[in-house]
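Only one protein chain is missing from this complex, and each of the others stays in its spot.
Labels run A and B following the written order; every chain starts at residue 1.
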Amino acid sequence: MCWELWFFYFFTYGILIYSIMLICIYLLIGIYSVYENINHMRKHEFTDYSMVASSSVVPAISILAPAYNESASIVENVRSLFSIYYNNLELIVINDGSKDDSLQKLIDAYHLVKVPYFVNERIATKPVRGVYKSTNAAYKKLTVVDKYNGGKADALNVGLNIATKKYVTCIDVDCVLEQDALLRMVKPFMSSPDKHVIAAGGVIRVANSCEVRGGKITKVHVPKNMLARIQTVEYIRSFLLGRMAWSKLNGLLIISGAFGMFDKEIAIDAGGYDTKTVGEDMELIVRMRLYMEDAKRPYAVRYISDPLCWTEVPTSYRVLWRQRDRWMRGTVETLWTHKKMFFNRKYGVLGLFSYPYWVFFEFLAPIVELLGWVFLIVYAVLGMVIWKFYFLLLIFIVSFGYLFSASSILIETFTFRQYKEKRDVLKLLLAVLYEPVIFHLYVVAAAIRGILKILLKSETGWGEMTRGGFAKKNESVKSDENQKLQTETEETANHVKEENHEK
Amino acid sequence: MAYLDNYVNGNNNKQNLLNHTKINGMKILIAEDEKMTLKMLSMKLQKDGYEVIQAEDGGVAMDYLEKNACPDLVITDIMMPFYSGLEVVEKIRKDLKSKIPIIVLSAMGQEDSVEEAFKLGADDYITKPFSPIELSSRVKRLFNA
Partner (left out) sequence: MLLLILVRWDLEAQLIFFAILFIGAVSAIFFIAYFSSLLMQKKEDAILEKRDERESLLLTILFEENSEKDDLLVGFKEFNIDVKGNGLRKGKRKMLRQIMIDEILKMKKNLSGAGLEDLYKLYEELRLYKDSYKKLTNNHFQLMVMGIRELSEMNHKVYYRSIYRCTNHVQEDVRIEAQLAIVRLFGVKGLRFLSRVTYTISEWQQMTLLYLLTNMKNERPVDIERWLDSKNDSVVIFSLRLADKYNCFELLEKIGHCLYHPNETVKIQAVLCLKNIYNENTELELLAYYQVVSKRVQIAVLEVLKSLATQDSVFFLYKYLVSCELEIRFSIVRILNGLCEGIDIIRAVEKEPEIKESVIQMLEQINNEKLQYN
């Protein structure tokens, strides 16, 4: 047989098998998630969090909020941190060498003075220029750290060094937290006696167009912006149908950087944030897990399924492009750094299931989709495509994607019910319909661009300092498990038609 | 300006079972973000015959204090969005230089914040959950003092 034929077979069947596997995996995860959601629905939450929150028996938490060139909003953002409803708290704002007057604004607004402070540098970081405390007793909880610029991860590491409490929470200052968010987050750390909980993450929801007052969401609306609306669907789908299942398997590889809580000691022992990657939030979790696996200590990463944190998502294609490009690079870098986990029995679920899943279906999916499109064009030019089959398969695949998205919205209406207006659900369902056309392809392209960037740079090493995370506000959910679905669909379409061709 | 819509004058409440006889037209500002607590506090004080202004968070309270004449008494929660109770107390004492009585509301186990509030010039405190009778007697005492 000549090589062209081999080539042809390899790709056609390869892509077909890949797509079938992908669909199966999604189905499995989806069904498992639905099951878990039904369980969750039955379970009422009784704990009266608000009463406990104001008492002093609650465990101490340090909140880390990095800031870079945010002069315009910094004072307001810090003010909203003060309205977090929790008694036993310390707020650490880290000024990452801003070039504007962020620091001065903070000093003026909160009556800060520079205080002598001994920094126990357990993680190596860029030097600290000074630590500031307020002279006003009302702002006693606030500590502002001024340091030389070193990127978001570096700023967070300084925060870890300075934090004095047992648990640390890293948040994007422009996020809106639910009132009892911190208590809900800290609860899992204290309620599993047999396993050491090293980290916990929550559900992120889209805050665009929602009414916010005093750091609280007062009314939830479906975003007016089309792009944001699609992302709302994407987030719901990803959190309800993806993470729920992964967390139950204890295979969660990511906690969104917008709002997550860690056990400080473990985070520091594992080495803190990696300053060389753009996906420092994912990387840290993976490394903390590895640290625990290597030490053979029973541990868990918990996931809180109620919406706790609301964030603004990008409403312009340009920002969205940058965000997805970055997510993809973060993913690839993290996966590459920890490649020893790949099908490594030693790491249990993590090595045999989570990690390969990320490689095959998060990292490879956009590439396979690209290949699919390329082949489609090539075959079309050569006149080898049976269009009737192509379109049938396309319908099949697209409707599979629709099914998935619509189910997640159905689950949402039965469980969390955040969208209460009459037309809200209808709007979301419509967004599901136009998602593949105006959103999906664009996102895949951005991901591929991210991969290309990495490949092109690979000789010079993995990374230059990236500070993107500060400038933009919206990078919160690292990656979306299901978004790629529709994509694959098209590929399946591609090869099946190819297959027919051979007959 | 944005907050203006949020003033709820107690007398506009639809609870028309209440009698509106005012004791010398004494005005009480209540700042509390927990809706139920706010409702119950103002209900009780209205029953006692005071005029009640409800502020549903620190922002509304501050705004009211800025734009209106000082009320005759202020009851404020400590943990609130925008401005905490401590800041409200500070504003009244330092910026407005007013000597009106201030009661802070605190949940159980918040003693340190209460101490802070006393330092800033609060006169009395009530713990949540509150006893309605205790509430009226404390308010009465402060008015007579």
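Rule of thumb we're sticking to: a residue touches a chain if its C-beta (ideal position, glycine included) is under 8 Å from a C-beta of that chain, and two chains touch if they have at least 3 such contacts.
Computed from a predicted model, the values in this text were never measured in an experiment.
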Residue among A:Phe10, A:Phe343, A:Phe414 or A:Tyr434 touching the omitted chain: A:Phe414
Listed residues A:Tyr110, A:Phe400 or A:Phe439, member touching the removed chain: A:Phe400
Of A:Ile15, A:Ile29, A:Val58 or A:Leu182, the residue in touch with the unshown chain: A:Val58
Of A:Tyr35, A:Tyr117, A:Tyr148 or A:Tyr317, the residue in touch with the unshown chain: A:Tyr117
Those residues of subunit B which, in the complete complex, touch the missing chain: 15, 17, 34, 36-37, 39-40, 43-44, 47, 108-109, 127-134
Absent-chain interface as seen on subunit A, which is shown: 42-44, 46-48, 51-52, 55, 57-59, 115-118, 120, 122, 133, 135, 137, 140, 187, 189-194, 388-389, 392-393, 395-396, 399-400, 402-403, 406-407, 409-410, 413-414, 417, 419-420, 422, 424-426, 429, 500
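The rule we apply is simple: only the chains that are shown with their structure count from here on.
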Subunit A and subunit B: spacing of chain centres that average the CA atoms, whole Å: 42
Subunit B residues touching subunit A - in the complex, by the definition given at the top: 33-34, 57-59, 79-82, 84, 86-87, 90, 106-112, 116, 119-120
Subunit A to subunit B touching residues, read off their complex: 50-51, 54-57, 79, 82-83, 85, 87, 137-138, 213-216
